[in-house]
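Rather than the whole complex, this shows some of its chains in their spots.
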Amino acid sequence: MTEANRTQTYPARPDGRSDDALRPTVFVRRYTKYAEGSVLVCAGDTKVICTASVEAGVPPFLRGRGEGWVTAEYGLLPRATGTRCDREAARGKQTGRTQEIQRLIGRSLRAVVDRKKLGEFTIKIDCDVIQADGGTRCASITGAWVALRDAVTGMLEKGDITEDPILAQVSAVSVGVSNGRPVLDLNYVEDSSSDTDMNVVMTSEGKFVEIQGTAEGVPFSEEELAALLALAKRGNLELARLQREALAAPL
Amino acid sequence: MTEANRTQTYPARPDGRSDDALRPTVFVRRYTKYAEGSVLVCAGDTKVICTASVEAGVPPFLRGRGEGWVTAEYGLLPRATGTRCDREAARGKQTGRTQEIQRLIGRSLRAVVDRKKLGEFTIKIDCDVIQADGGTRCASITGAWVALRDAVTGMLEKGDITEDPILAQVSAVSVGVSNGRPVLDLNYVEDSSSDTDMNVVMTSEGKFVEIQGTAEGVPFSEEELAALLALAKRGNLELARLQREALAAPL
Amino acid sequence: MTEANRTQTYPARPDGRSDDALRPTVFVRRYTKYAEGSVLVCAGDTKVICTASVEAGVPPFLRGRGEGWVTAEYGLLPRATGTRCDREAARGKQTGRTQEIQRLIGRSLRAVVDRKKLGEFTIKIDCDVIQADGGTRCASITGAWVALRDAVTGMLEKGDITEDPILAQVSAVSVGVSNGRPVLDLNYVEDSSSDTDMNVVMTSEGKFVEIQGTAEGVPFSEEELAALLALAKRGNLELARLQREALAAPL
């Protein structure tokens, strides 16, 4: 996708980005003071607080194996969205969507952690969306990895563990077909009107961890799939670079 | 994947199938007597009762638009599995896995339905697994489509609707990397030990409706992804053929 | 009740049976492959999958006493009935009716088990109705006993236990006053219109385990009660014979 594309007659993206451009993505580390890792991630107007809490011990199904556990929970402040949505705590249960997302975040992080090296510790990731403008699950994964990295670095410094259990970076980005064109990192307006929506989780080595693609209305062809996967790879490699930059900055 | 592969030294699949072979898949239509569509689908030892219930009216968010709705619920009998799992009704809530699966089934079916032509009717699909040997969500989708087809045919015959709202067939199959080789339609033993697990939902025209791929442990490469997608396409086209065969048989 | 009765002017029963006839009742053993006991019981169009799952250990209130436990759960597939009923797992709780039935099944089976001889094992019975045409709780008990028998025989063969803890057969049948006449084993149509409905659980020795009689509308007299109990005894002795026949068949 070259600069030329944007000067064609295609309608511009709502925020003027080129089809293969990420939204401005920023990581604010040590965003809150108590968590072992705490990151505010902003992907355009999507803003998520990601914290990593380290606790000694593991869930019952893992006890005595000398392995650790990484798990995640996800939430949306009621007015993170254009119309207020019900508070899940007040409704008394998490929606299917919430559970699906938090399972995805947990799996994605575990895919880049050597749980043997983590020892019998549990790291709980909380991703709380304070403003939602599309792509909250992807931003959660990308930000959560930075929080996890900070928490694990702290464990190494304190001597809780001796070997680094993190095998690679992991990040996620959405791609979709909007106005008939494959585009990267859709915001809410694009997402709502796209025909296909795909979330792609990749390692910093360019390998796939998760692919979740859904035809919203119109099933998609093998060619469209290939174009989307290429965009996703490009986006994830850029996100991995931004994660490294954020971590290189002094705290 | 040619015949030659199977004669090599690779370890055979647990049930002796070739890497690109589906399990024997059978549809028993009119399996129960009350539902407008009722199908027992058996994919090897995985057995799912799929019913389609037609109800006048639509959920509140659709009222007055002249469109219909298709939704799904999924359940597992407690002893459908090797070890008894808790009954969700007794636990008081559906697991995240259950909700994820039923949302997938619903989306997959809606992708091949023109809801305008369905009018203000709701079709509720129930997929209840009575024996689980891997691939229950895929078998559910594949069987549910046949139940939906029977229910919609009934609506057309009764005159509830005048135009067929079903746009295409839809089916699903799992693919994965097992013992280092991409294989089609994994049973439970293969699924438990596979490195990558992907569920692919396709239309009978070979287009993608959903792709859900997860690296269980080891992230996967673009090459592996391509091989898996090819297998999935082959499997889904075969399933579509079997669906047509089942429907061609007299009731 | 003689043959002559049926030739009188009384309206025939909906399915043409004599007043004292059971519906055709069939047991399919080893219906599913994982459970230690697994039986599909069909009483006319009522079809219930009954599984018996053997687990080491007992609930907390029994620990350390050297006794076992037998308990039951009951469910109805959403479209087992003429009109789809809500899935209890989705509603988040079991209805009072469901709980009442599963408590009845559990008590009925425990009445014929010597829990000392069972040792510290728990047998969980699951009765899942896939098609409901009246009498589901009775069919569940009758079928569950066969599943229990198969599971316990397996325990004896494996050497988990050394003495047979099953003291007698147990079965259940409904009786009621329909069109002014006492009848045996009511189907859904008869049950809906009957004045009195009674479920009688008996041992193969003709003793009572449970009697649950309800006047639906019109209280009943001592004479009617006596007639109903006689029919129930006749039905249960026949069911006990059918249970023995099913168990005598090779698996």
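Each chain gets a letter, A, B and C, in the order it is written, and its residues are counted from 1.
Keep this in mind: a contact is a pair of C-beta atoms (placed from the backbone, for glycine too) under 8 Å apart; a residue touches a chain by one contact, two chains touch by 3 or more.
Note that the coordinates shown come from a computational prediction; the quantities given were computed from them, not determined experimentally.
This homomeric assembly is drawn with 3 chains in place; in total, the structure file defines 6 copies of the chain.
Operating definition for what follows: only the chains that are shown with their structure count from here on.
Chain centres computed from CA atoms place C at the largest separation from chain A.
Bringing chain A onto chain C by least-squares fit of CA atoms involves turning it by 120°, to the nearest 5.
Per-chain Cα centroids separate chain A from chain B by 28 Å.
Chain A and chain C, compared by their mean Cα positions, are separated by 52 Å. With each centre defined as the average position of its C-alpha atoms, the distance from chain B to chain C rounds to 34 Å. Looking at chain A, residues 93 sit in touch with two or more other chains. By the touch rule above, chain B contacts chain A in their complex via residues 93, 96-97, 99-100, 102-103, 107, 111-112, 168, 198, 202-203, 205-215, 217, 219-222, 225, 229, 233.
By the touch criterion given at the top, residues 32-35, 38, 45, 47, 49, 51, 53, 55, 73, 75, 77-82, 84, 87-94, 98, 124, 126, 128, 130-131 of chain B touch chain C in their complex.
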